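For this depiction, one protein chain was excluded, whereas all remaining protein chains were kept in their positions.
Then we have subunit A:
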């Protein structure tokens, strides 16, 4: 709460203890103290508001609100009340009320700079740009300070940016903003750099690039000093937009002479050169080039420029710059693209790359640099290239094992780089199994040898040779995915565990281990690995998918719910956080950041992962809690799920996942492409749609159950029910459509690079049969509703239809369960074999059981009154011979059928648990010798143990939940 300095006002003194209580979190005492004060001083409004804050913080939202409104309607103008109400409304997430408050305050005290300024900020919090524009101007009229004037201008720009109608932006808001600034320019009232920045922003958005350029070059531009090279960068931007290629070229040239390492200017230099050549540009007859100076017009000249830069680097005693050498390769690449034969003059790419390696091979980024230009080498040169590089790697004499090792870290880095380049050239992939195994042996030997180079023993430092270990792991994965040899995977896990033991901070080891454990269906070790990555805040959005994709699908519900919570907490704080900094950006005149912050907020709000965790979290709650601790209806209500509406931005979904977070040296044709990204997003979106529809269907099922029986209800209720069932109907047909789309997508069987995005749960959900079984169960609730209206008499057709669905659902569940049968982990021929998909299918089975049981519970609710009215009739008629209606018998059969399936499932889980517990991995003789040393076997065992215990954990959680569900079956008697 606001620091309260000089205590002169007696009211301040009286209020002080309440502030203190509130600050210390002692809300109860704050309320008491406020009451005491209010008894003596009825008109001390602020005390009321402070009391309201105390109430708000103790969960009495409604009372707090009413109390606050008592004060607000009086339209207070004292600082204390205004500030306290502002705090209260903010905590209530009602920023729009703050605007009302200060609107009243400035009406009463029209000359207060402070209140006007608060009003401006209040509008900023709700994003009312038009009102901001007016408030800024009103402020300026009271106190003619420049910032206020420009707040108003910026608010016009924001109206332009947020306008639906681009025409309105271009013809009204922006020109008005421009005129406002021009007026200040004419009156020579421009003071701050921020004002010039804003002017530039306006001109740029208006497309008035010439004017912008003149402004930057002119006296106003002299104010652009904070950012380095601000004027040059802005000029360059405008030259490019205006396609002033001579100027663009000459400026790039100048800037490169100054700093021959600034990559962006090589790009603009080459771009502009080719544009100039295409338009056959030549300098004027007087030899005049352009305002920026000399223009390069021929390839020969550009070649000379680059060659000169390289020569200059070669001359230097200090470390040479990479820029010119890379620029040379870039120019060859571009000349080839244009089919221009002049590239020969720059030299042979192979020679140039060998030369580059000679100079920079000992830098870890050498691979990243050269990878971009490997396509300049024809395939037949690949091996030759590698051999040439190998000649440049100083290695010692061959030892017993035939390997030659580097003598220092620079040599190590060079050798590593050659390995990385061979992988990037596809040479490793071309090896046969034996070749790959001996490559692994070589990489491991280099890894172990390199461990000696680390001087310090800090946990935070990486080993110089870590990347050998990672690469060996990649080759293991190649072998596993190509041959399906699971042994390769176990050895890979062991190797990475070993790597982590020497380099406990290596994020890449952790990420790969995490991915492999997930693929193996073992989620438990993943929790620790992820938490040791210390991923926080925005990283929950970018790499949180690694966790949330698998947690729930592997039956680790507690962990799943926790990982969703991490992410949700982050997303929910975003909205509040960003508004605060939008206001700060106004205050500090960082105008260009304002649209950026807003775009950022939108990007987070539209995040795919946000929508996923939101949906999954609620589904998880339902699956694990509803009808166990709370009824489905109560659960749905508590979560605020709305069947009719949804808040997922289907058309603007943003994929913020960092899909290249795992290091890869794979050749281009195996790398993640834009198409992969598109397909992955599509797949995830469709799966999300399925989940979100399921959630909403469950919500509307809960509402159906809530509806009183239409027989003894009046007309409005009947209407209510019709709306509810039409919602259900509508959602069901959406689900059908989505499942059709889903089937089309899974037919494509998109394979992503191993280190890229995991495939969604869509395919396994469809093949498990869960989607269709859930859909038919949910559809059944509609038919039951028809029966409810029709009654038991004259509805035999409907009844037999219902009974058929009863039976079919049991059959479908049986089939699903049979797909879960098998050993999730077993020893075969002294080898360990996993079938993690069985776990995933079991989870789908369990989810489906939940849905079916909720529908069953709804059925029971419908049938119960029907049955009892029938019994009443029977009693009256004393007619004992009337047969029981088909649907009632069918229901009883159904529940016992369901009971049967659930019992079977429980038996299956129990058997699996028992089998896993008795499985003694220690009995497994891992083959030592040429493949793995005893120590390595130890690490592999560690990994195996983790997988075993994780499977066990999943089975236990699944078993527990099944048991709870089985209990709820008992309440289905009618």
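What we mean here is this: contacts are C-beta pairs under 8 Å (C-beta built on N, C-alpha and C of every residue); 3 or more make two chains touch, one makes a residue touch a chain; residues count from 1.
To be clear about the criterion, contacts and distances are computed from a predicted model.
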item: Protein name as given in UniProt for the chain not displayed, "Checkpoint protein", "N-alpha-acetyltransferase 20", "Autophagy-related protein 13 N-terminal domain-containing protein" or "Guanine nucleotide-binding protein G(I)/G(S)/G(T) subunit beta-3-like"; value: "N-alpha-acetyltransferase 20"
item: Residue, one of A:433, A:573 or A:871, that touches the chain absent here; value: A:573
item: Touch with the omitted chain, as defined above, among A:281, A:453 or A:600; value: A:600
item: Hidden-chain contact residue, picked from the options A:116, A:322 or A:549; value: A:322
item: Residue among A:24, A:368, A:796 or A:971 touching the omitted chain; value: A:368
item: For subunit A, the residues touching the chain missing from this view; value: 225-228, 261-264, 319-323, 326, 330, 360, 363-365, 367-369, 371-372, 456, 458-460, 462, 505, 507, 511, 533-539, 541-543, 573-574, 577-578, 580-581, 584-585, 587-588, 590, 592-593, 596-597, 599-600, 603, 656, 658, 661
